[in-house]
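Some notes on the structure that comes next.
Apart from one protein chain that is not included, each protein chain of the complex appears where it belongs.
For reference, chains read A and B in written order, and residue numbers begin at 1 within each chain.
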Amino acid sequence: MNILTVENLTLTFGGLMAISDLSFSVAKGQVTSLIGPNGAGKTCVFNCITGFYRPTGGRILFGGENLVGRPPYQITERGICRTFQNIRLFNALTAVENVAAGQHTRTGCGLLRCLFRTGRSRRDERNVREKSFRWLEFVGLTDFYDYQARQLPYGDQRRLEIARALASEPKLLLLDEPAAGMNHNEQERLLALIREIVQLGITVVMIDHNMGMVMQISNHIVVLDYGRKIAEGPPETVRNDEQVINAYLGEDFDAAS
Amino acid sequence: MPIWERISMPLLELDGVSVSYGKIQAVSDISLTVEEKEIVVILGNNGAGKTTTLRAISGLNPPHHGRILFDGREIHHLPPDKIVSLGITHVPEGRRVFRDMTVLENLDLGGFSRRREKSYLKSRLEMILDLFPRLAERKNQLAGTLSGGEQQMLAMGRAMMVEPRLLMLDEPSLGLAPLFVQLIFNILKETAASGTTVLLVEQNARLALKMADKGYVLETGSVKLSGPAGELAGHDEVVKAYLGG
Partner (left out) sequence: MAKGRHSLTAGSVALIAGLLVPLLVRNPYYIELGVQIEFYMVLAIGLNMVVGYCGLLDLGYAAFFAIGAYTTGILMTHLHFSFWFCIPFCILGAALAGVIIGGPTLRLRSDYLAVVTLGFGEIVQLLATNLKITGGATGIFGIHPLRLGAHAFSMTDYYYMMIILVVLGVVGAYSLRYSRVGRAWHYIREDEDAAMAMGVNTALFKLYAYITGAMWGSMVGAVYAVSMTAIAPESFSYSQSVLILIAVILGGLGSIPGVLVGAVLVVVLPELLRGVALFRLLVFGLLMVVFMILRPQGMWPENIRGVFKPLVGKTAGKKPGNGSALSLGGGGE
C-alpha cells in the first residue's frame, strides 16, 4: 500500500527546470531512497512535499488528499515531517526545547490559555515535556537535554534533528542527507536508529550519497538526474543499471566506500 | 638558519599544539608534519578535534600552547589574513559561499589577493571551469540557488583560484554524489602533483587513504595513530572504526 504518491511533479525556477514530470510512490512502512547527482533536484522534491515550494504542476497525494498548495504547517499536521540537508536546529535553545517543537501541532493552546495557564495548558505542558524527554532518550541524547543545540557535536545535532521530527508524530519521515559528515562507525549507529524508526511503523524517505548505507537499508530506490527519474527499483536493480552507473555511481563503484 | 636545514624542512609543522574553547580543551598536544607536495589526511570521529586543528593552522582558533611552523616560520601568533597571504587557503566545512553573488563573482573573489594579475586569473578561471563543468553550466546563477553539492564545488573552486602553497579542506566530499567524490579526489591528486600541498579532513576514509601519502587519526583531541596512508589502511583499528572491515 502506498502512503505517498507523487504524480507528474514539475517545478521550474524562472526558466530553469528543477523537477520535470516526476512520478513515484512510497510504500507504507518501508524505506525509500532518493538518489542522484548533485543538483538533480532531490531536495527540491522534499521541499515540494513539505510545502516549502509550490510545484508548477503535478499532484502529491498523501492519505488520498492532494497536498499541493497547502502551507508547511498543515502538512506537518497531517503527519509528514522532515530534517534539513544542512542542519537547521534552534541553535540558542536547549536540546529538549528543540524536541518540544515537534509537539507544536499535537497541542492546541492559544494565546489566552497560555497566558492564564489554564488546566488544559498545564496538562499539555506536562505531556510535551514527557514526550520530548522520551524522544531525546530514543536517540540517546537524554544526558544533554539542557545543552544548547549549537554546543552539541555535529553527529549529535543530526540525531537531535531526527528526534525533533519524530516528536511531531509523523507517519512519513523525510531525511535529507542524514549520514553526511559521518564516518563508518557513526553511520552504523545511524543505520540502527533508522531501523528502529521503521519498526515504530514510520515510513522513511531518505536522500543520501552514502551508497553503502542506501543500498543496505532501502527497500526501494528512485534515481533522479536533471530533475527527471532515470531509474527506480530495489537496490540490486538500481546498482546495476547502466544509466545510473553513468550518471551517478561511476564505473568503479564499490558499495562499501 | 643554514640552507641545508631549510631544504629538509617540512612545509607545515605542528609542535605540541593545544586549543581550547573556554574551558573545554578541543585539541591537546598535537604534533604533525606535512611535507611539500604531499597529501595528508586527518581522520577521526566527529568531535575528535579535526576541524579545530585546521582552524588553529589558519589562525581562526589560535593555539594557547605549542608552535605552528609554516616554511620554517612561526605562524601561530599571526592573524588569519596574514596566514592567507603566506599561501595557506582553508575551505571550511559546510559550503560557505556568497549566496547573493553569481558563481563567477564568487570565483573572482577567490582571486582577490592577486587581483592585478588579470591574465593569470583568467587562465585559472578557465582551468577551474574545466575542472568543474557543472559550475561552468551555472556560471551566471546565484550561488544561493545552487544545490548543496554544487555549492561545495564552488567553495573548492574559489579556494583554488590562486594556487595556494597549502590547501586545507574540511570534508570536501560532504554531500557529494559518489561519482563526484571520485572526481574531487582526482582533482586533489592533480593539484598536489602540480605543486600544491594538500591537508584534508575526511570521513570517507577508504578513498582518502587510497589517495593520500600520509594519515593521522585523531581521537578526543590527540593523535592516536599516524603513518603512511597505505599502512594505516591496513591497520586493524582503522579498518574496524573507519573502513568497516
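A few notes on this one:
Everything below uses one rule, namely that a contact is a pair of C-beta atoms (placed from the backbone, for glycine too) under 8 Å apart; a residue touches a chain by one contact, two chains touch by 3 or more.
Just so it is clear, the model here is predicted, and its values are computed rather than measured.
Listed residues A:Leu89, A:Leu175 or A:Ala231: the one in touch with the omitted chain is A:Leu89. Within the set A:Val139, A:Leu172 or A:Met206, the residue that contacts the chain not displayed is A:Val139.
Of the listed positions A:Lys28, A:Arg59 or A:Arg129, the one in contact with the omitted chain in the full complex is A:Arg129. Touching residues on subunit A toward the chain that is not drawn are 50, 52, 71-73, 76-77, 81-82, 84, 88-94, 96-97, 100-102, 104-105, 107-111, 114-117, 121, 124-125, 128-130, 132-133, 139-148, 151-156, 158-159, 164-165, 168, 182, 186, 189-190, 192-193.
Following the convention adopted for this analysis, only the chains that are shown with their structure count from here on.
Subunit A and subunit B have centres, each the mean of its CA atoms, that are 31 Å apart. On the subunit A side of its complex with subunit B, the touching residues are 13, 16, 35-41, 43, 85-86, 153-156, 177, 180-186, 188, 209, 211-212, 247-250, 252-253, 256-257. Put simply, subunit B touches subunit A in their complex at residues 43-47, 93-95, 134, 141, 145-150, 152-153, 171, 174-182, 203-207, 241-244.
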